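Here's the structure we're looking at; comments come further down.
With one protein chain withheld, the remaining protein chains of the complex are depicted in position.
Take a look at chain A:
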Amino acid sequence: MMKFKDCVAGLALVAALASPTFAEISVKVAYDADPVSLDPYEQLSGGTLQLNHMVFDPLVRWTQDLEFESRLAESWEQIDPTTMRFKLRKGVTFHSGNAFTAKDMDWTFDRVKESPDFKGIFAPFTDIEVVDDYTIDLKTSEPFPLVLHTATYLFAMDSAFYSGQTADGKDKAEIVKHGDSFASRNISGTGPFVVSEREQGVKVVFDRFDGYWDSASKGNVDEIILTPIKEDPTRVAALLSGDVDFIAPVPPTDLARVEKAEGVNLITMPGTRIITFQMNQDRVEAFKDPKVRQAIDYAVNNTGIVDRIMRGFGTVGAQASPAGYLGYISDLEPRYDVEKAKALMAEAGYADGFSISMMAPNNRYVNDDKIAQAVASMLSKIGITVDLQTLPKAQYWPEFDARAADMMMIGWHADTEDSANFHQFLSACADKTSGNGQYNAGNYCNPEADKLMDMANAETDIAKRREHLQRLEQILYDEAAYIPLHWQNLAWGAKEGMNAGDIVNALNFPYFGDLTVAK
């Protein structure tokens, strides 16, 4: 820590010598967790992607309206059904001083293919071919509609920096999921910030990269100090007392408080994570009958849950795809009609109801345990007696994998930001070899739906794709494949004077590089 003291002394000296108008803009950010590793491809999680967008740049990135925005790729064109050609930006340098070229993109792609967490997303891709120093061809084995979606995950790594061996003879490029690696502690990207100090679980300090290529960016923050504050009340208190400038997430119980507080702004946005219940058809005979599943959907009051439990902090859903996704059908209304539900139960021959078990996590999604309790009591009105068990997420997932209850809760966010992803994981026929239906704890299986998903995944024409995906969504709705509840909203709290509203997005990684703060 001698270094830190020197640093402080040095800074004080610099501050004393600098002209009085010079003021460093430092922003203190508190999240509920900090990134697990500095390796951009070690873990596919929100924390890692947040870090990646600060220290690295992807080929393209999402805008607030879910459009694609150019980053390291200046332009792109489809040159044949399985090849997308990207023209790369010139004059970009890494934090190490190395120049960014097509070679780095090629190297990064090969490394991503080795990452246990990311290789699934990149499975349709076969190779990057370097055409010249600033042109690459991204190849897929079949025509693939989500090339740009996936390119948002291609963050250029500094191939020279990450090549070679460490002092103790380890390959600098290796991805280690558990244990030490060069890339988990050393970092060099092209992004707006450089990691200057890091104490895991305590803080990460980011300094503005002087040589950042994007001179058009209005971002004027010189330093960001990221501190994890796990406890919701403490995080909110830290914002309200002025100890930090920006927090995420703002817990639903404190939304009103943050909104009313002086000197602090609340920013909210509809999210893309759908919360659902699945009905296990292998465990409960009655769930095989679509009428029973529909009855359950009619019995559950989605709007009531959002209003009362989520305090309006959610968007009521009737399907998996949120608005803005290709498969989203705007006319689908949440079903709620208890009388109709009872009638359907009687029609199916279950007028007297039956008993089921239910499991839900209690610390994974916003108010997950309260939602489960509400659903259980709603089901009791149509004669379904629910034995509910809620568990911490660490214990919940093994139970979920074992399909240990008749109804189980799961929330899903599509890594690809695409409708097909929901079906692939949540409702496709379970198949170990393809990995389809990995989280299908309902054991719902409809070959017609799967065919639509496959067709959509091979269709590059957007209009046709939309048609397939909407038909798929309609089938899942008609058959009540599972019970969609709502999409969780996102909320950030920021000190007045920070234009945080401009940098947030539905993906929940604010682009801090573009953050402007009033001086």
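Note that in this section a residue touches a chain if its C-beta (ideal position, glycine included) is under 8 Å from a C-beta of that chain, and two chains touch if they have at least 3 such contacts; residues count from 1.
The rule we apply is simple: contacts and distances are computed from a predicted model.
Looking at the choices "succinate dehydrogenase", "Peptide ABC transporter permease", "ATP-binding cassette domain-containing protein" or "Glycogen operon protein", the name in the UniProt record of the chain not drawn here is "Peptide ABC transporter permease".
Listed residues A:158, A:245, A:415 or A:450: the one in touch with the omitted chain is A:415.
Note that of A:200, A:499 or A:516, the residue touching the chain absent from this view is A:200. Within the whole complex, the absent chain has one touching residue among A:97, A:164, A:312 or A:392, and that is A:392.
Shown as candidates are A:84, A:105, A:138 or A:238; the residue that touches the absent chain is A:238. Interface residues of chain A facing the missing partner chain: 1-2, 4-5, 30, 36-37, 43-45, 116-118, 120-121, 176-181, 184, 199-202, 227-231, 233-234, 237-238, 240-243, 363, 392-398, 401, 412, 415, 425, 432, 435, 438-439.
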